[in-house]
Each structure stands twice: as C-alpha cells, then as structure tokens.
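One structure is given below, encoded as structure tokens.
Of the protein chains in this complex, all but one are displayed in their positions.
Chain IDs A, B and C follow the sequence of writing; residue 1 opens each chain.
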Amino acid sequence: MADKEFKARVTVTLKNGVLDPQGKAIEGALASLNFGGVSSVRQGKVFDVNLSASSKKAAEDTLGDMCEKLLANTVIEDYAVEIVG
Amino acid sequence: MADKEFKARVTVTLKNGVLDPQGKAIEGALASLNFGGVSSVRQGKVFDVNLSASSKKAAEDTLGDMCEKLLANTVIEDYAVEIVG
Amino acid sequence: MKATVVQFPGCNRDRDMIAAITKIGGIAPQLAWHTDTELPESDLIVLPGGFSHGDYLRAGAIAARAPVMNAVRAAADKGVRVLGVCNGFQMLTEAGLLPGSLMRNSGLTFICKEVILEAVNTKNMFTERYNKGEIIRCPVAHHDGNYFADAKTLNQVEDNGQVAFRYAEGTNPNGSLNDIAGVFNAEGNVLGMMPHPENLIESAHGGEDGRRLFESVLGVLEREAA
Partner (left out) sequence: MSVNNTRPITPELVAEHGLNEEEYQRIVELTEREPTFTELGIWSAMWNEHCSYKSSKKWLKTLPTEGPQVVYGPGENAGVVDIGDGDVVVFKMESHNHPSFIEPYQGAATGVGGILRDVFTMGARPIAAMNALRFGEPDHPKTKHLVSGVVSGVGGYGNSFGVPTVGGEVNFHPRYNGNILVNAFAAGLAKADSIYISKAEGIGLPVVYLGAKTGRDGVGGATMASAEFDDSIEEKRPTVQVGDPFTEKCLLEACLELMATGAVIAIQDMGAAGLTCSAVEMGARGDLGVRLNLDDVPVREENMTAYEMMLSESQERMLMVLRPEKEAEAKAIFVKWNLDFAIVGETTDDLRFSIHHQGEEVANLPIKELGDEAPEYDRPWVEPGTHSPQEPHVFAPPDDYSAALLHLIGSPDLCSRRWVWEQYDTLIQGNTLQLPGGDAGVVRVEGHDTKALAFSSDVTPRYVEADAYEGGKQAVAECYRNLVATGAKPLASTDNLNFGNPEKPEIMGTFVAAIRGIGEACLALDMPIVSGNVSLYNETNGEAILPTPTIGGVGLIDDWNSMARIGSADAGDVLFLVGTEATHLSQSIYQREILGEETGPAPEVDLQMERARGEFVLAAIRSGYASACHDISDGGIAIALAEMCMASGEGATCDLAITYPHAALFGEDQARYIVAVDDEWANMFAANSEGSGVSFERIGTVGGDKLIINDLVDISVEDLKTAHESWFPNFMGQQQFADAAE
C-alpha cells in the first residue's frame, strides 16, 4: 500500500514536579510587565513533523516511538502526539 | 464581576522561511535513528499559562498581548492562543 | 593506560581535553568518532565538553543517541571508567548512564567563571587525590548545568555517596539541586561533572586544581596496570 503524507504536531512538556527555570522566569517577567492574574507558566516544546506512513495509526505509532527515543527525555518530560493533516 | 480561572496554551512557531537549525538537527538525528519518511521537522515552543480573567475573550486578549510583548519574537515567530480549560 | 576521547560534531572542548590528558598522562589519547560502532580498547573513555549537534533539542540529547554511545555503554557496563565533562555530563544523563538531568541555568544565561567546589566523595578513582571536604577552584562554562533529579533519585544519589563535587556554599552558579556539580553512577566508574578541570591544570591557567582529577584517574589506572 502506498504511503500517505501526514502532518503531525508533537508536544513535549515537563512533568509535574520538574523544575522549569524558564517558566519561572517568564512568570516574573509577566509580572514586571504588569500582567496580573497569572498563577503559573510552564514552557514546553512543539515539533511540527511532516512524515509519510501507511496509515494514521502507523504515523501515530512512529511518532510515539520518536518521542520515546529522541524527542522527549522521558525522565523529565511527557509528550502528546496529534495528527493535524 | 469575579474573575474566573483559565488554562491556556500558547504555541509559538517560527515563521515560514526562517531557518530552524534545531529542526534541521532533529531531522538528521531521526534519520540516523532509522526513522525514514520524515520530510521536515520544525521546532517551536508552548507555554501553558494559568491565568484569571473576567471572560474567555478577556483571557484571550491578555494572552495575545503577552505574546506581542514577551512570549513571541514577532520578527521571526508567529503565535497562537488557545483556551483549554 | 589507554584513554579515548570521543568526538562529536559540535564538540569544542575536545581539544582542551586532549591537551590535558596528553600533558598529565604523558601520552595523547586515542580518538573515536560519533559514528563509530566500536571503541578502541580503553581504560578511560572521555566525553568532552562543547555543543554537540549545537545542543539543539536538548543539550547532549542527539549525541547521547549516536552509534558510539552503544559502545560507551557496553564499556561502562564492563567497568571501564567513563568521564563526561559539561556536554559530556549532559550526554551521560541523556543516555541514562547517570541519574538526573541538566536543565537551563536558573539565571537563564550562559555562565563562564571560576567557581569553588567541595570534593565530596574522594573514595573513588576519579577523586582520590583530593581530600574529603577539600575546597578547590574550577571554571564552569555552560548554559544548561542546573542539576535536577526527582526526590527519590536525589535521595539515592546522596545516600549512595554518588555526589562527587558540590558547589561550595553560596557559589552555586546555576541553581543545581543540593549544589551538585558532579555525580558518579552507582558503581562509581562513571563520573559526570559540569565544571572544567581540563581548563585549570597549569600555571598559565592561573592554577592547577583540576590536575589532580586526571592524576587520580590516570594514576589509579597505571597502578592497576602494573
């Protein structure tokens, strides 16, 4: 079966309890820019990946595998995979 | 009117055409880990922000403002704001 | 005694490390390339500092998944000494050879300066020429040196005596938990540290405190070989 093209977005975020120096700093910065009412900021990463796979399921599996092997450091990070097109 | 709590996700991505050395390095790493079929990877950032605002609309406006002023470098990045809870 | 320095594209303190080992050990180390699947026979494997693969994605992450790392892991499992400095430390945590991870410095900027270290565990072939509790000078130069481990891991690291060096009180440059500057694996044959002992080994560097780390590990190995 011919492979199809998929557009995916992978989101990698820090696990709860893992320190996030950048998020903390942004909280401080927002406060100093007078944005009140912000109780927390956590910074993460997104990867927009174009890939070919035999099916949506296969694409998702591959992306999950990529996260486990490279895109996320699973000691400190969680990930989510979404096919967007 | 009392403010409500919102959970938002802000996604910041590089504009089209702007060089993404990180994405390029990840493409290379995926290839050497034998993930075939990946035609492109672009890396961006997400910010998970908890904030209080009078309405969903107000929260969105504030977040847009935060992007313009801090979260995104609008010379080279685009941003999107989404209220997720 | 055979030392091997592993080179990755983007490493830049490999030359400093090679110079230090050559000057202190008396012979130049062997070199390995990130795509190698086998390593020459080695008593000591060194992962040097720098910005392997630009430190893109996460510092040391891409290098940690290079083919050569399988060989490094195999050697470490057999008890071969492995030293990772700065980017090398980041690679070792990314590869799971050392506990914890190295996050962005709490001040968010790259920082290059001399810090004061406390030698914590000196009953180890990497550190035996320091005295326990001794205060030594050592430069740091990094952007992501903020040591983090979850509470359970951190307790284990502390309880097992896996902390090699701490930033002396009040001098923690990056926010590392428990002021940790360098850790051993549970077996004690793998050491990762953020500071650069290779940049403080001769009078031209303004001090020699880093020298004894190399003398320790190279000296012990010589003795074993004898």
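Brief remarks follow.
Heads up, the rule we're going with is that contacts are C-beta pairs under 8 Å (C-beta built on N, C-alpha and C of every residue); 3 or more make two chains touch, one makes a residue touch a chain.
Computed from a prediction, not measured in an experiment: that's the story for all the values here.
Of the candidate positions C:Lys78, C:Lys113 or C:Lys152, contact with the hidden chain is made by C:Lys113. In the full complex, the hidden chain is touched by chain C at residues 9-10, 12-13, 15-16, 19-20, 50-51, 53-56, 107-113, 139, 141, 143, 196, 198-199, 204-205. Where chain B meets the chain that is not shown, the touching residues are 12, 17-21, 24-25, 28, 45, 47, 70-73, 75-76.
By definition in this document, only the chains that are shown with their structure count from here on.
Chain A and chain C have centres, each the mean of its CA atoms, that are 30 Å apart. Separating the centre of chain A from that of chain B, both taken as means of CA atoms, is a distance of 10 Å. Residue positions 69-71 of chain A each touch two or more of the other chains.
Chain C has residues 57, 62, 65 in contact with two or more other chains. By the touch rule above, chain A contacts chain C in their complex via residues 17-22, 25, 69-71, 73, 75-76. Remark: chain C residues 53-54, 56-57, 62, 65-67 touch chain B in the complex.
Listed in rising order, the residues of chain A touching chain B in the complex are 3, 5, 11, 13, 23, 26, 29-30, 33, 35, 37-53, 62, 65-66, 69-71.
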